[in-house]
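For this depiction, one protein chain was excluded, whereas all remaining protein chains were kept in their positions.
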Amino acid sequence: MKVNDLRDMLSLQVLTEGVSLDAEVLGGYVSDLLSDVMANAKEGDIWITLQTHLNIVAIASLKGITGIIIVNGRRPDEETLKKASEEGIPIMSTKESAFEVAGKLYKALNV
Amino acid sequence: MKLERIIHSLDAVVITKFMSDGDEIEWACATDLMSEVLYYSKDSSVLITGLTKQQAIRTADIADIRVVVFTRGKEPDTPTIELANEKRITLLITPYSMFTACGRLYEAGLRCCPE
Partner (left out) sequence: MDIKDTIEGSFHIVGGDFSRAGEASTEIKSILQSLGFNKEIVRRAAIATFEAEMNIIIFTTAGILRYEITPERIKIIAQDMGPGIEDIKLAMQEGYSTAPDWVREMGWGSGMGLPNMKKNSDEFKIDSVVGEGTTVEMVIYLDNTHS
């Protein structure tokens, strides 16, 4: 599935502007610990987290993460969104929890 | 969902056990950030976390969460196990990532507690 399919499936709100949602989602990664993501996330993963600060963009970029889903209705600040747009990393948000988002994505990827 | 089903779904190793296999867990809470545990959890929850440290046990205890699952097969250190014993918290380790662990439990019917 592509990022925009995921967006539709989970009714995510896209927060970044002008970023392509065309990339293929290969897996999912749930973590709020940056060191953990750096060590274990894989290229093509969608990163599910409630961390909203600027560092998440750099890490997503470095690891080839396809997109970031911010859960529990949190919102990154403008600086983070701007950097994400520049790096071509879509950031989307949902009111749902990480457990629910992971559950649904896992199901969709493992059919 | 019964504890034994959680253990089974997660292919979990039991480190400490203070509940019966047949005891019911109503909700799941998956996060590495402790304040989130305190904000969103209800009792009768299982905490799934990658923060495989004493803090997770302390936080679970304060929030009346009786079952904690560490992900990625990360073995807790001795002080953490001692604390789990002291607080009578059931501590499990799953070899799966947080993503897969959530996926498996969700598939088995467990849900996250409402706010």
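To keep things simple, chains are lettered A and B as they appear, and every chain counts its residues starting from 1.
By our rule, a residue touches a chain if its C-beta (ideal position, glycine included) is under 8 Å from a C-beta of that chain, and two chains touch if they have at least 3 such contacts.
Bear in mind that the values here come from a model prediction, so they are computed numbers and not experimental data.
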Hey, which of B:L3, B:A56, B:I93 or B:L110 is the one touching the hidden chain?
B:A56
Among B:D21, B:D64, B:D77 or B:E107, choose the residue that contacts the chain missing from this document, as touch is defined above.
B:D64
Interface residues of chain B (partner: the chain not displayed)
32-36, 38-39, 43, 51, 53, 55-56, 58-59, 61-64
Absent-chain interface residues of chain A come out as 32-35, 50-53, 55, 74-75
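Throughout what follows, only the chains that are shown with their structure count from here on.
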CA centroid of chain A to CA centroid of chain B, Å:
24
Which stretch or stretches of chain A touch chain B in the complex?
27-33, 36, 40, 48, 50, 72, 96-100, 102-107, 110
Which residues of chain B touch chain A in the complex?
28-33, 36, 40, 48, 50-51, 72, 97-100, 102-107, 111-112
